[in-house]
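Below you'll find the structure I mean.
As you look at this complex, bear in mind that one protein chain is not there, while each of the others sits in place.
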Amino acid sequence: MAKLNVALFGTQFMGRAHSNAWRQVGRFFDLPVEPVLKVLCGRNPESTRAAAAKLGWEEASTEWEAVIARSDIDVVDICTPGDSHEPIAIAAAEAGKVVFCEKPLANTLAESERMRDAVEKAGVLHMLCHNYRRAPAVALARQMIEAGEIGTIRHFRGTYLQDWIVDPQFPRVWRLEKARAGSGALGDIASHSLDLARYLVGELTEVSGLLETFIAERPLEDGSGSGVVDVDDAALALVRFESGAIGSIEGSRFCPGRKNHNRFEINGSLGSLAFDLERMNELEVYREEGPGSGFRSVLATDPAHPYVAAWWPPGHVLGYEHTFTHTVHDLLEAIDRQELPTPNFEDGVRNQRVLEAIERSSASRSWESV
Amino acid sequence: MAKLNVALFGTQFMGRAHSNAWRQVGRFFDLPVEPVLKVLCGRNPESTRAAAAKLGWEEASTEWEAVIARSDIDVVDICTPGDSHEPIAIAAAEAGKVVFCEKPLANTLAESERMRDAVEKAGVLHMLCHNYRRAPAVALARQMIEAGEIGTIRHFRGTYLQDWIVDPQFPRVWRLEKARAGSGALGDIASHSLDLARYLVGELTEVSGLLETFIAERPLEDGSGSGVVDVDDAALALVRFESGAIGSIEGSRFCPGRKNHNRFEINGSLGSLAFDLERMNELEVYREEGPGSGFRSVLATDPAHPYVAAWWPPGHVLGYEHTFTHTVHDLLEAIDRQELPTPNFEDGVRNQRVLEAIERSSASRSWESV
Amino acid sequence: MAKLNVALFGTQFMGRAHSNAWRQVGRFFDLPVEPVLKVLCGRNPESTRAAAAKLGWEEASTEWEAVIARSDIDVVDICTPGDSHEPIAIAAAEAGKVVFCEKPLANTLAESERMRDAVEKAGVLHMLCHNYRRAPAVALARQMIEAGEIGTIRHFRGTYLQDWIVDPQFPRVWRLEKARAGSGALGDIASHSLDLARYLVGELTEVSGLLETFIAERPLEDGSGSGVVDVDDAALALVRFESGAIGSIEGSRFCPGRKNHNRFEINGSLGSLAFDLERMNELEVYREEGPGSGFRSVLATDPAHPYVAAWWPPGHVLGYEHTFTHTVHDLLEAIDRQELPTPNFEDGVRNQRVLEAIERSSASRSWESV
Partner (left out) sequence: MAKLNVALFGTQFMGRAHSNAWRQVGRFFDLPVEPVLKVLCGRNPESTRAAAAKLGWEEASTEWEAVIARSDIDVVDICTPGDSHEPIAIAAAEAGKVVFCEKPLANTLAESERMRDAVEKAGVLHMLCHNYRRAPAVALARQMIEAGEIGTIRHFRGTYLQDWIVDPQFPRVWRLEKARAGSGALGDIASHSLDLARYLVGELTEVSGLLETFIAERPLEDGSGSGVVDVDDAALALVRFESGAIGSIEGSRFCPGRKNHNRFEINGSLGSLAFDLERMNELEVYREEGPGSGFRSVLATDPAHPYVAAWWPPGHVLGYEHTFTHTVHDLLEAIDRQELPTPNFEDGVRNQRVLEAIERSSASRSWESV
């Protein structure tokens, strides 16, 4: 079987999640090509070496340009903070690599467009990692929608709620600085709801947005005083879709008890679907079937459900990390067939267009076209 | 015990629900005054007589002005469609009656204001029936908020979803005509979410609204062709509160499987609360208490919970209709004390102001002040 | 419409619940005969008079034999503690009355049999009030089973759990004395699970029982010391049905958080059903339908569901007390048709046979035939 050498950039949360996916995918799925965990790239030599050993990479490097220049590297996987996505992706594209990039594609629309242009010009395969599309229950929802099982979609309601900064004494970490993170709840979590909206319902045409920062100043991490929070703590939007459907999208980090509540509900003319990431093995399904109708909880662990046959018998649930394993699986299949996978950089651009429209709308206090 | 003679206007769904409340309240609660079901008023002599007998009223009448003129009537209870609320309420006020009016107070803000002015000028006690405030679980939520148990409120998320007109062949009933119903999902059900928002979080300052009609034409009920639907099938709004909280309100009749899904979630700085009318005996409560924290389902059937001591032992659930029984109970208590109950006509005016701001915003495509 | 005069014996919890049913049934259902709340009988003249006024009875009496002797009384409804059921029921039967008796039919099998013999000898209609059979969701379960929708039943799992005597300082009330209550959790609550088992699955053939008393001595109510608890705190049984199904039945008052957890699950060859009284408007239904299968929550508030058409629109839930209203409704229908309703005294005898077999088995430490 042909081998494919991967270089991964980033050693933190996403670096760990992607490493696991590369390592595990061939243990469960039958692959057309075999990924090799070749190089892990980071900033600090020591911690990168430690991470490479821990996460299963053959080599560690802090020389990102040199790594991209290596002829034996086939895939560049970008898991760094958003402000460094553009240079890495463009260099990788120009070097002819397959480019796999963690969401959001970039911190701004302009960056996203340049990245999209670069991969298209270079003619390289590229993929955006929006992992929740590959939760089996979400992929099942998509299958049911495509099969017409819930009819014409009328409503999408997406909320991604967390609670990790409710305490005003929680420090002003980098995710709360616009210069580094781009935005707050909007780009970090509402963007997931948005991507699911586009995946399941289609393109958006216009939005009315509301961004709010509840705690404007927080202690600095180093104890040297306090710093300004210049990103949104919560982001809400009303949205319209090309199809005529309407909906709402919300992200907030101020919802006690909602640890990772990435939930959506979709109402169609024939039925409804709902999902909650905290119970990610379940899809709630309603179909109008007379007096015996009711919302049912489909445990998405049947071999007939997407991705599941590779794993365990029915009723043995999957964890969070395998949304990445499935994404990597589909990327490898696409590489083998030399087809462009989805979501890709064009999706990243479109997502970013909606996020920017929400920001514009929050400022203009009016609906804005996407 | 003093008796209080009631005249009820309206013989349909709400007429039945209010009749039941008047009939039952004294069977469970110890009252300061005894309500007497004196006269039921309707349009059709025969059906009104039948309804009066069925529902327990001493007399039936189709002469509404004559009934209001009767000196032996103490309370006028208005359960007719919205377009007749104003004349009945104003006549009742001028006749010095206690006026109890089903929501929405009126079809327009102007009507609401005239009604409010009339009761104030006449100096009569008056109450608006927004029954869900008196579900024990909702009243418990209010108690917990007032006691500071969830801290400063950041978010309110209210949705009232139903599915009764999903089928495009469902006829163009009166509730789908603007001239008679005033609005669609907005005034009928989103108004409940709005009233709960005001009850639990406080006054709203501005809104961004979206009204949508999915099915613009429907068969007429008499089979004579089709008619235009000129009310909203769905109404969504982003909202801001005086307190600094933000939120969203939605009503839709196009959500398969959601039969009477009047749900809210509130996130505060110390905890969260959630409620769903389809499980109206339960209040979901989260409080931050360390690693053992979790959303708990409080079965609001304990004698310590609002209204419950009058009913059954713990775990014996109450039904929908007793939200009215509790409302009537509180009205009788207020009458005895000669105090203005809440919600009252001023609340009706304020609710109507928000609904009209949502309509304006949907037209202007911008945020509108309330 | 013919009138039917009712005399009710008992003024406590069950007296209140039955009174409500008699009072309300004609307000919602179209009845073939009209029940009249004629006499309420109790022990104490003053409290009986007060209860009669509160609950809507024309007269109050403490002379039970005189009441039964009255020729204008058509129905005798027995809501007294179990040790007085027999004399009242037999006198009522001998006087030719319809006899309606709250469960358990009696404290012992022998009493039950004498009561059953008396009503049969007198040829009077009689009914046992096992109210939970008439929760719409439970009646729907029965319909689905009869229609073969879950196939051949393999398993019944019934638990009725409460928590009101968990505290060892809770006093030794009459329900904890064998002489007055007959048994503890067994006759009080496990008996409900048993009746549902017989209603939904059929007759039982043998049992293996376990009775346990966790707190053997408790403070007396009058503060004069402590008294022995000689009834069971918890009762468990494995059971076999005539049909070949197997199962378990449990009642316990020592389950913190379970306020009124009367739950069953039934597994058949084609599907499963489950019910929980604390969410009594829902029936959980699973039917094997391929990869889209899942337990669904059927909100039993559709007009097509049993009893529901008389009440409110879909999604407007019913409360506990209407299980009695429905029972009284069916009794009145049966009286009109002069047919024996179910469950009746023969059911009471059969239930008692199973309860006694459980007691015998607990003592013999072996399976016992019913």
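Letters A, B and C mark the chains as written, and numbering starts fresh at 1 in each.
Simple rule for what comes next: a residue touches a chain if its C-beta (ideal position, glycine included) is under 8 Å from a C-beta of that chain, and two chains touch if they have at least 3 such contacts.
This structure is a prediction, so every number in the text was calculated from the model and none was measured.
Only one of the listed residues, A:Leu8, A:Leu318, A:Leu331 or A:Leu355, touches the absent chain: A:Leu318. One of C:Ser61, C:Ser208, C:Asn281 or C:Gln352 touches the chain omitted from the figure, and that residue is C:Ser208.
Considering the whole complex, the residue from A:Ile145, A:Met280 or A:Val370 that touches the absent chain is A:Met280.
In the full complex, chain B touches the hidden chain at residues 144, 282-283, 285, 290-299, 302, 304-305. Interface residues of chain A with the unshown chain, by the touch rule above, are 13, 17, 19-20, 23-24, 26-27, 54-56, 162, 164, 258-261, 277-281, 299, 301, 312-322. Although one chain is hidden here, its contacts on chain C can still be listed: residues 150, 154-155, 157, 159, 161, 163, 166, 208, 210, 212, 214, 234, 236-238, 240, 244, 246, 248, 250, 252, 254-258, 265, 267-272, 286-288, 293-295, 365-367.
Here, only the chains that are shown with their structure count from here on.
Computed from the mean C-alpha positions, the centre of chain A lies at a distance of 54 Å from the centre of chain C.
Once the centre of each chain is set as its mean CA position, chain A and chain B turn out to be 41 Å apart. Note on chain placement: the centre of chain B and the centre of chain C lie 36 Å apart, centres being C-alpha means. Each of the following residues of chain C touches two or more other chains: 299.
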